[in-house]
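Below you'll find the structure, written out as structure tokens, and then a few comments.
== chain A ==
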Amino acid sequence: MSVKNSAGSGSHRELLRQMLRIRRFEERCVELYSGEKIRGFMHLYIGEEAVAVGVCDALTPDDVVVSTYREHGHALIRGVPATSIMAEMYGRAAGCSRGRGGSMHIFDAAHRFYGGNAIVGGGLPVAAGLALADRMRGRNRMTVCFFGDGAMAEGEFHECLNLAALWRLPVLFACENNLYAMGTALARSHAQTDLALRAASYGVAAWPVDGMDVLAVADAAGRAAGAIRAGAGPHFLELRTYRFRAHSMYDPDRYRSKAEIEQWRKRDPIDALVATMKAEREITDADLAVLEKEISAEIEQAVAFAEQAPVEPVEDLTRFVCSEPGPGGKPARRVEAIL
Partner candidate 1 sequence: MSAGTAASRAASKAAPGDASTAAGKVAPEHVTHEHVTHEHAAHEHAAPENAAPGNAATATYREAMREAIREALRRDDRVFLMGEDVGAYGGCFAVSLGLLEEFGPERVRDTPLSEAGFVGAGIGAALGGMRPIVEIMTVNFSLLALDQIVNNAATLLHMSGGQFNVPLVIRMTTGAGRQLAAQHSHSFEGWYAHIPGLRILAPATTEDARGMLWPALEDPDPVLIFEHGSLYGVPGPLGSGPVDITSAALRRSGADVTLIAYGGTTPKALAAADALAAEGVEADVIDLRVLRPLDDATIMESVGRTHRAVIVDEGWRSGGLSAEIGARIAEHAFYELDAPIQRVCAAEVPIPYARHLEEAALPQVPSIVAAARETVTS
Partner candidate 2 sequence: MKGTERGEFLMPSLGADMESGTVAEWLVKPGDQIRRGDAIAVIDTDKAMIEAESFHTGTVESLLVETGHRVPVGTPLAVIAAVPPHAAGPRARVASPLARTLAARLGVDLSAVHGTGRAGTIRAEDVREAAERETTTRETAARGVEPRPRERPRRTAPGPAEARPQPDHDWERRQETMRQAIARAMARSKREIPHYYLSTTVDMSAALSWLRERNRDLPVSGRLLPAAVLLKAAARAATEVPRLNGFWVDDAFVPGEAVHLGVAVSLKDGGLIAPALHDAACRELDDLMAALKDLVSRARTGRLRSAEMTEATITVTNLGDQGVESVHGVIYPPQVALVGFGKILDRPWAVDGLLGVRPVVTVTLAADHRATDGYTGARFLCTVDRLLNHPETL
């Protein structure tokens, strides 16, 4: 495990805390899903926490994140409150998307979290556009776009990489290569499985990173972010990782062997960081217990909040199809308010 050397502000302890928040939050979600509190598609990030935590370590609060349907982790560590995420998964009015999005569509304007896009590859053009706007308005801001290895088979990926490179847009393309596009292994859907190599063909700086090592991810993201902020144009990180659980709650996981999963579990990013920190004498079991207790309290508070949160009235079903008039009858300019 590499020693942290990134431009990010997070300490080892903070990186650990964030990974644990995601892990425990999602473990609780599985329980709630089994108890029918959460419905619909739910995709878990367990095993991949180092990617989100490491990449986001390079971000400032001003930066923009566009994510996928496997986004609880990204949202949590970008500051979207666990209460509003949980309430959204409960389908409640207090949810960040007022119960209209669910697990796959977490949005939070206040934290510049632009979703929760459930069309594979669909978020990439939006990220390019957000970066274009920043460039045209002279804002020194970066957009991170998370997507999986499956998205690299989509035309939108290739269109966007070309577009971002052509216009030298400040985008960090964070490819979470967990080796499976839903149930199809990377090698069964891509002729060239070296994803960084393919991104590089568009003139984008690109390299692979061990996505199970949060310090390596943070280091790579820090270097990429520095270059992007310096005007070097888009960067691409192939973050090699693995999801420990099935694609979604519906997935019987027939396409992976138990042995393969066990092999990857031995590389659990949380265990790895804890081991490093213990070796460095940065953390004790007592410290860990305190951390777990804090996280547990946060999650239980989120569950309690969601449990008692009111549902959106059915009369409001058709709200937010079109913008509603703001004060004085003029249309509300919501996107403006958060720039």
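Here is how the candidates were picked: all candidates are chains of the complex that A comes from, given by their letters.
Note that contacts are C-beta pairs under 8 Å (C-beta built on N, C-alpha and C of every residue); 3 or more make two chains touch, one makes a residue touch a chain; residues count from 1.
Owing to the predicted nature of the structure, the values given are computational and were not obtained by experimental measurement.
By the touch criterion defined above, chain A in this complex contacts candidate 1 out of 1 or 2. Residue ranges on chain A touching candidate 1, taken from their complex, read 64, 66, 95-101, 105, 107-109, 114-117, 119, 122, 124-134, 136-137, 155-156, 159-160, 162-163, 166, 319-324, 331-336, 339.
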